[in-house]
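Here the complex is missing one protein chain, while the rest keep their positions.
Our next item is chain A:
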Amino acid sequence: MASVTLEKVNKVFGRDHIIKDVDLSIGDGEFVVFVGPSGCGKSTLLRLIAGLESITDGDLNIGGTVVNDLPPRERGVGMVFQSYALYPHMTVYDNMAFGLKLANTAKETVHERVMSTAKILQLEELLHRKPKALSGGQRQRVAMGRAMAREPRILLFDEPLSNLDASLRVQMRNEIARLHNRLGSTMIYVTHDQVEAMTLADKIVVLNRGHIEQVGSPHELYQRPATKFVAGFIGSPTMNFMPAELLSGTADGCRVKAAGVGEVSLPQAGDAYSKGSSLTLGVRPEHLRLEAPQGDNCFDIVNVEYLGNEVYVYLEPKEGSTLLIHRSEAPSQWQEGQQVSLVPDTEHVHLFDESGAALTLSATRSAA
């Protein structure tokens, strides 16, 4: 177990700047999830920590020492690959023992470690089998076992569940969470699936185009997204965005006007922006209320989706082409073709400036 610190880490492939000035500190025993759209550099960042790629610039610190130039085996990291990458010609036992044997571990110790790892992962019955005779979930467990057997200080997971079917994925997700509770080791997990990120992480790192957008607990990311990108990436269905104009702003709050919704008073501090600045208003689908149309505040319902436990109502936006979404518990009275007005819950409205950064809550509010 160890902490990991990244200081101004950069990675350049030829002309492509993949990772840009990443600063991150991961505490001992934390479960950290890197999440982001494909091509955001999350896997590359994991491979930099593993030692499979070299760091172009910056320092990587594991357990108090800079490990930039150490090969993977000396970093004390274990990795679980997306395709599992089990050695097809070796039995489950040999797969798990391979790394230990290469490290010249005494025979009894190898046996002891493999057996105890197998016990944790319930692989004891399968030790003599070859990977081709295992199911997807079993292979996944062997891959974890192989990474764990050497007792690494940090366990790395590179999209480990993306090859499994949906129900098995939920089951393995639970197993990984329980494993982390039992082992208490530092884990870094890469995924593009926000559900995995939200359910597993102590801390989520949202990456976009090679830089960190926000680091925080799942709760923080959901409730207080620091940027428009994070707000749009976390949460399903995605947050509704509407262009808005700042009417007046003080340190204690602001008033904005959005097309259709009209004027709204919000708790965000608006003193840093000049009157008339164009902003973006963000509201999650569950923080909208639908009421009878009132004057200008009048939206057409274009589609209603019934999901059993909840209902999504899609509305034609005043500007742009992305439909607005309203989510409520089933049953719902709304039907396609009706007209409604939108009433956002001002406690849960987010404001973003033109650069995408969120306006912070006013001092009086954040203290409360």
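Note that a residue touches a chain if its C-beta (ideal position, glycine included) is under 8 Å from a C-beta of that chain, and two chains touch if they have at least 3 such contacts; residues count from 1.
As a convention for this text, contacts and distances are computed from a predicted model.
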"Carbohydrate ABC transporter membrane protein 2, CUT1 family", "NADH-quinone oxidoreductase subunit L", "Succinate dehydrogenase/fumarate reductase iron-sulfur subunit" or "Sarcosine oxidase beta subunit" - which is the UniProt name of the missing chain: "Carbohydrate ABC transporter membrane protein 2, CUT1 family"
Given A:Ala2, A:Leu45 or A:Met79, the one touching the chain that is not displayed: A:Met79
Contacting the left-out chain in the complete assembly, out of A:Gly36, A:Gly99 or A:Gly145: A:Gly99
Residue of A:His89, A:Arg289 or A:His348 touching the missing chain in the full complex: A:His89
On chain A, residues whose C-beta touches the chain left out of the figure: 50-52, 71-73, 77-79, 81-83, 85-89, 98-99, 102-103, 146-147, 150
